[in-house]
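Removed from the display is one protein chain of the complex; every other protein chain stays in position.
Up next, chain A:
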Amino acid sequence: MTMPLPSPAQTAQPNAPAAPAPPAAPPAPATSATPPARGLLPRLPRLPRRLRLRTVPARIRAWTALTVVAVLALFGVTWTAIDDATEGLRVIGRTDGPQVVATGDLYYALSNMDTQVANILLLGRNQIGGGREEALRRYEESRNEAGRALLQAADLADDAAERRTVRELLNGLSEYERLAAEAMLLSNREYVLGDAPDSAVVRYRAATKLMRLSLLPKAYNLTLESGSNVRRTYEEQHSAVRNGRLAVVVLGVVTLGLLVGLQVYLAHRFRRILNPALLAATVALTVLVGLAMGLLERAAEDMRVAKEKGFNSMLALSRARAISNSMHGDQSRYLLDRQEADTYAQVYLDKAQSVLYTPAGNLNTYYQGLSKAAREYPGKADFLGFFGAEAKIADDKDVRDALAETIKRYDGFQQQDRQLRASGRVEHLMNDVAERFREYDDALVQLTRIHRRTFDAAIADGYAAVNGWNYALPGTIAAVVALIFVGVRPRLVEYR
């Protein structure tokens, strides 16, 4: 290939007497001694020789330099895009995402504390369903869990308002514990099941009001808020990756065009068919751009799946679970505090409707609407609320089946609630209702687990896609640049 050929200066071909400039050559033909452009720009200072690209080596150098710059720019945008993808996967999959889901446990733990205190007051020293000791154990367990989740929340709080919310929660929680401890102490004596002393009920009323009006809303909003931070990061990184992919395509085409142009120019100028080094560089770069596009597409899609099919549902279902738990607590409070029973029935209905909404102004209408919805799903899904949102995005069979099971058991739980309100018996609450609630809760956890698996798989796949690119990309780019020099250098040497 590097056979000696007549030097460019001697190439006075009949069909190309003035060495026709390549299609994109500068206005001044390189071999012409007097540039015709001079007359048009008489007053411009003379450019240094090299920059005027009058000679073949100058043009080759310029074109080569441009090509190398393009290759390096391509490296830059590809590196940045892959970096964005890795960062997005990290935030959603490893740090903030799972942490946000963990703060969702705060609401659950708090509402479970409140439920257990109500149960302790209902029970007194009566031994049913595990009795006082079991309820106390669960109370302590939830209190520890709340402390852990609050630490997570403090860690995620990234502005003054959020930090203040965490602080208010800490203070409120100790106030709650004080009131709850008093109520529990006052109830530690013999009485008829469900007939707690007024002094204990009054103390509990203050505690649960603090919980319902201050602590639970704050805990809930904190999870929403840190969830919105994850959404923002996701949207930024996801669109950065998509834009990066576009930039890789555009720059890739430009760079390949420059490489091919260089190849054509050299072939034309030096009467060689192929320059193997440049050809190798072109092939390597084509493969690189193709792979990078594929990788970015895959990483962006993995991010989307993890966020929309994993994270969103995990978060929504954990809220549904926490609200359901506090609904179950409202049943205890309904039996415990007859004076406030109407309020607890009302907030019970409101919570039930946020879990699965069907138009109803009172519980009886709700039970009926729910049973109808449970019978019809998955054939028909005309309900709203958390389960309605879940039904809307449930596009694979696994999720639909698990959701159908969850709704069925939720209906079972609500039918028990109907009987509980008719009987008003604490034994009924502690046995049948509690049993049905556990069944429903298990189904909800199973459903959440499917989304967790989708989430984990997507994150793992995304990491697999970007794995190794921090070596492969700079390596390939270095090789391409080296190949360009190897391809161009012998041609320039001919001019020495």
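Note that a residue touches a chain if its C-beta (ideal position, glycine included) is under 8 Å from a C-beta of that chain, and two chains touch if they have at least 3 such contacts; residues count from 1.
By our rule, contacts and distances are computed from a predicted model.
J.: Out of "Heme exporter protein C", "Aspartate carbamoyltransferase", "Amino acid ABC transporter substrate-binding protein (PAAT family)" or "NADH dehydrogenase", flag the one the UniProt entry gives for the chain missing from this complex.
T.: "Amino acid ABC transporter substrate-binding protein (PAAT family)"
J.: Of A:Q346, A:S371, A:Q415 or A:N431, which residue touches the hidden chain?
T.: Answer from the full complex: A:Q346 touches the omitted chain.
J.: From the list A:E225, A:D302, A:D337 or A:D441, pick the residue that touches the absent chain.
T.: Selected residue, touching the omitted chain: A:E225.
J.: For the chain not shown, which residue from A:N144, A:S239, A:Q368 or A:N467 touches it across the whole complex?
T.: Per the contact definition at the top, the residue touching the missing chain is A:S239.
J.: For the chain not shown, which residue from A:L193, A:A267 or A:L384 touches it across the whole complex?
T.: Only one of A:L193, A:A267 or A:L384 touches the chain omitted from view, namely A:L384.
J.: Any idea which of A:L213, A:V283 or A:A464 touches the chain not displayed?
T.: Answer from the full complex: A:L213 touches the omitted chain.
J.: List every residue of chain A that touches the chain not included in the displayed model.
T.: Answer for chain A: residues 23-27, 77, 161, 164-165, 168, 209, 213-214, 216-218, 220-221, 224-225, 228, 231-232, 236, 239-240, 243, 246-247, 250-251, 253-254, 257-258, 261, 312, 319, 342-343, 346-347, 350, 353-354, 357, 359, 361-362, 365, 384-385, 388 touch the chain left out.
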